[in-house]
Structure formats: C-alpha cells, structure tokens
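A single protein chain has been omitted from the complex, and every remaining protein chain is retained in its original position.
Note that the chains take the letters A and B in the order they are written out, and that residue 1 is the start of every chain.
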Amino acid sequence: MTRVVAKDISKLYGATKAVYRAHLEAKDSEFVTILGPSGCGKSTTLRIIAGLIRADEGRVYFDDKDVTDLSPNRRNIGFVFQRVALFPHMNVRKNIAFGLKARHCSDEEIARKTKEVLSIVQMEGYEHRAPSQLSGGQAQRIEIARVLATDPDVLLFDEPLSNIDAKLRDELKFEIRKIQRETGKTMIYVTHDQGEAFAISDRIYVMSQGIVEQVGTPTELYTDPSTPFVASFIGQNNFVTGTVKTADPASDTGTILAGGIEIHTHIPHEHALGDKVTACIRPEDIEILPEARQGSKGATRARIVESIFLGNTTRLHVDANGTILKVDLRGPERFSYLNAAGKDITLDLKKCSVIRAE
Amino acid sequence: MKASSAERVKDVISYTYVLLISGLLLLPFTVILMRSLTATLPDGSTTFSIKAYFDIIASFWPKVYLSLSIAITTIIIDTAIGVPAAYALVRYNFRGKKTLFTMLNGVWYVPGICYALSLIITYYFLYKWFLGYWGFIAAYTCGFLMLMLMTCIVAFRYVDPCYEESATCLGAGRFATFFKVTLPMVGPGVSAGILLTFVLSFNEFITALLLNLATRLQTAPVRVYADITRARVLPSISAEAAVLQLISLAVVLVYLKVVGTKYLRGVVLI
Partner (left out) sequence: MTTNERLKPLALLTPAIALEVGLFFVPVGILAIASLTFRDSFFFTPVWTLSNYANIFSNAYAFDFEITFGLITLAAFLDLMLGFPFAYIMTRRIRKYQDVFRAIMLVPLFGELYIAYGFYYLFFPGGPLSFLFASGVEMFRALYSLPAAVIALAIYTFPFSVYNIGISLQGIDRSIEESARCLGAGSIRTFVNVTLPMCIPGIIGAWLVSIGWGLGAFAIPILMGGAVVAERMLSVEVYSMALLRMDFGMASAIGVILAVIAVIIFYVSLKASRGALI
C-alpha cells in the first residue's frame, strides 16, 4: 500500500552508464514491471530501489519518505532474487521465521504468520523440509512466502522465474499476480520476457542501455511504440524508413514514401512534410486485400517469396517493390497460403505507427 | 566388447600406476612406522614390539604438548585475522586489491630458512619479547596466514552474495547476517584452512629449529631431529617421528571423514 518513486536515478560503473536519469513511479498497490534485454539496467534500478546498490545520483521515496540513505534492512521491503536464496542450512520454517526474528516477533506470532503465508503460496505442510528437498518451483514459492511473512511495504522481484521451466513459469506468473492482488502490495517486477510482462503488469517501463525508453500499459506499448527500440523489442515489427510525402494536419493522415512503397496512414503532428520517418507495421496488422478491394487507395502490390507454416500462424515473406515485409496470417486464412511462393498479392499497410527515423 | 576390454586394460594400468606412486609417497612413513615397531632382543635379533612407544612417553609427551599448544594458538589467531580479511577481499572492490593480495601472499614464497633467519635476527634486534613461546606464535601466525586466507577466499566464493543480500532485505542487520547466514555457510571451508594450518604448524621444523637455538624451547619435530643427530636410527626415535605423523594423519582422516575433500580442492588438491 505504498507509493514508490525513484527520481532521476543514475549509476555509473567507470565510464559505463548502467542506469541514466531513470525515473520510475509505482502507485499504491500497482503492479509495475521493468522490461528490457540483459544489461539494460533493469536489475540495477531495482537494486537501487531496494538499497542493495547506492545510486550515484537521484533519490528514492517510499510514500514521500526519502529512503535513499537507508540500508535495505530498514526499508521494509520484500526482495525475491533470480537465484533461489533460501538459506540452505535452515529448513523452510526457519527460513520463513528469519525475517520475523529480525523484527523480534514472538514465537506464537511467528507460528501464525508461517501458517498464513504457506497457505497463500499453497505450500502447507512443508515446514520441515530442507531447501535441497524442494523443486525449483516449490523453492520459489517458499521464497515468496518468506518475503510475505514480514509484511513488507513494497515487493521487489528480480526475474524470479528465469530459472524455472517454461510450463511452470506460466502457472507461477499468474500466481504471483494473484498474490499481489490479494495482498494489495505495491510490486515492482523485473523481467526480460515480454510475454510475462504483458500478462501480469498494470504498467511497464521499457529500458534499454540504462535509459527508460517508454512507459505505458501493455496496450499502449504495443499499439503505440514511441522509439525504435520499443517498436522492435515489443512483439514483431516491419520497419520501413522513408519521408513524409503528404500530410493533412486536419485529419492527421498522410502518406509516406519509402523504398518503393507508398503508405497511407495516420501521421502524428510532430512529423512534418519532408521529415524522415520510420513506419512500424506489425506482421499481423498487414491485411491481404481480396480482389474486390485491390484497387483502393493505399493498396500495395507484392509478391510472396516464402511461406512458412508455424502451426497457429502462417508467416509470409513478401517482396513489395524491393522492400521485404513479414506478414503473419492467423485463423482459417492461414491455410490458403501454404505453398504460395511466387504468388502476387495486394496488401493494406495502413495500420502502422510512425516514429522519427534514427 | 572389444572396446570395453581396452578400457579395462587402461583402467588396470591407471590404478596400478596411481597405487605405485602412492606407495612411493607413503614409503618414508611406512619405513619409519615399521622401524618403530621393532625392538632388539639381547641376542641381537629383532622382533615386533611396541615397547619403543612406551619408552618415549615421558620424554616426548611434553614436546608434543608444546607443539599442539602452539598449533592451536596459531589456528585461533589466524582464523580471527584471516576470516574477516578474506571476507573483505571477496566482497568488496577497491583499488589496489590485487597488489594487496599479492603482498599478503609474500611469506609463502620465501624459502623457509630465509624467513626463519630473518625472524630470529629481528627478534634479537627488535622484538626481544618474542624470544620465547610467543615468538613461535608470531612466526607461525604470519607464516601460515596465507593458508587461511586462500581457503577462506575459496569458501566465501562458494557462498553466493544473494544469501547475504536476502538476509538484509528480510531485515537483518550486519551482525545478524554474518553470524546467522554467512558463517554457517562458510564454516566448512574455513575448517579446511584450520586443517592445513594445523598440519603444517604442528610439523613445522625449520623455524622451530632456529627458534630452539634462540629460546631453548624445543618443539616435537626439533626433538626428533636432535635425537637423529645424536643417536641415528633407534626404534625410539622412529617412534617419535611415527607419533607425530600418526597424529597428523588422524586429524586429516577425521577431517576427510566429516567434511570431505570439497573445500581443499582449489587450494592444495585438484
């Protein structure tokens, strides 16, 4: 139930900017994820919020209280690591009791809390097991129970599912989400897995090379990427770079001429006539036009170079006037193009987002 | 089938070779042991007997006790100094760390006699109060610190920082984290350092020899040497040497039974 603000955080290692001027906010009971590839600074940012690393610049606030100078044991946080960090020389019960003992709780309270958190993570009865006797998924659950036991203000999870098998990962991430909802605790979650982030987050911060590229809900990030990095990191995208050929400020539409194709689409204000821009079109947003509409404005002719059947998708590589585009077909339509190499088709490219060219 | 018989031949050769070398390594020990278990009868023939061991109890035991006392004191001091030092070297990063580490290792590479000589000259010249029991302790704690450091560093490396970080995030202060989390996990590794320090300081000869001439204190190995130069190869002398080796062997075997070789690898064992 705490609001977290990390204000203008910077951390440098020598000349390398691990994190640079990152600003992050998590509202009360919100599930915020920091998403990005390895080395982008997401773990560093999380550790700064936890107090495990000291930032070179910037401050961290929990509910208007400046905690920047507090060591982690005074911040009342719950940190879950990528590697299972259950103390190997203690059994489950002692592990869970550890944080409570540090807060000088009574034995009865410890017993009560232990039962409570074990039932939250659905691991009742495991009190006397040793960590070495637990599977990866079980251990991670106990780890979550352990941090919940101390009733932290903020939950900080650093890629907790990276070392778990894919199938279990699926289940566990929803459980984590459920626990967060039920306990109402503010969560800052770090992952490199875009699917995971999308499935459970309220808002996502996308980071790359120490900088926050964009922040938004999953829908916003997907339909409206604001930087080339976000456009390529989230989902799949075709990138076509060209110039703004016509622009109608009244309706915010225009055309882009790029590599032999003309794209009619929505063009935001900031791009004026003659500007160099990149159109990002998702493979699943490219429509194959039926004969009836092949003459319409914005229709682009193309030839299928390759057709790959992936099961729930058929991916086509098409050549549109020299530009290669990826087109994904879902639904029954995908069976119509199974061996379609060499076939000529017409595409509708209007569903794209436009960003400034690099 | 043909491949497996070739494998078996290779295995036989391998085990035989290793056994032969082991035999060679154990040869001096075995010889001494055998000699210690003999006694000469009045008619000149030799027979099996453990009489030699009883003969030496009165004269040798005080020396053994002294050696044990020195070894244990050295271990206690080296552990107290070495564990925090190793922790600092593994968990912190600071400029000059590598040079500091090399510097701390220096003693190990200087030949024993050179270091021993430098010590007694310094004791006579500077540290006059070390001309006695504490001179041994001073020499050994410095001489074997590196052993403790190396094993502790390996031990701390085995312990992922995430356990300590976890403890801190759960609310434990520095002391609680160290004593409840770090130490229990590092203990077995530190025990390897203790083992090695014991074996080497208990049997240490060169520095003890020089200090013996300076302080009149005679540790067990020096007593053995003195007896050899005086009386050559009597069973009683062999018994003295055998006792020292047996004590060392017993400690090693107990350690290996309890802890295993895990923490010695990376330090002295492959």
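Some points to look at:
Everything that follows uses one rule, which is that a contact is a pair of C-beta atoms (placed from the backbone, for glycine too) under 8 Å apart; a residue touches a chain by one contact, two chains touch by 3 or more.
A quick note: this is a predicted structure, and the numbers were derived from the prediction, not measured.
Only one residue in the set B:T141, B:S191, B:Q218 or B:S236 touches the chain that does not appear here, and it is B:T141.
Residue B:Y225 is the one among B:Y133, B:Y158 or B:Y225 that touches the chain missing from this view.
One chain of the complex is left out; on subunit B, the residues touching it are 10-11, 14-15, 17-18, 21-22, 24-32, 34-35, 80-82, 84-85, 87-89, 91-94, 100, 103-115, 117-119, 121-122, 124-126, 138-139, 141-142, 145, 149-150, 161, 164-165, 168, 196, 199-200, 203-206, 209-210, 213, 221, 224-225, 228, 232-233, 238, 241, 244-245, 248-249, 252-253, 256, 260-261, 264, 267-270.
Heads up, the rule we're going with is that only the chains that are shown with their structure count from here on.
The distance from the centre of subunit A to the centre of subunit B, with each centre set as the mean of the Cα atoms, comes to 55 Å.
On the subunit B side of its complex with subunit A, the touching residues are 160, 162-163, 165-173, 176, 180-181, 184-185. Contact residues of subunit A toward subunit B in the complex are 50, 52, 71-73, 76-79, 81, 83, 85, 87-89, 98-99, 102-103, 146-147, 150, 156.
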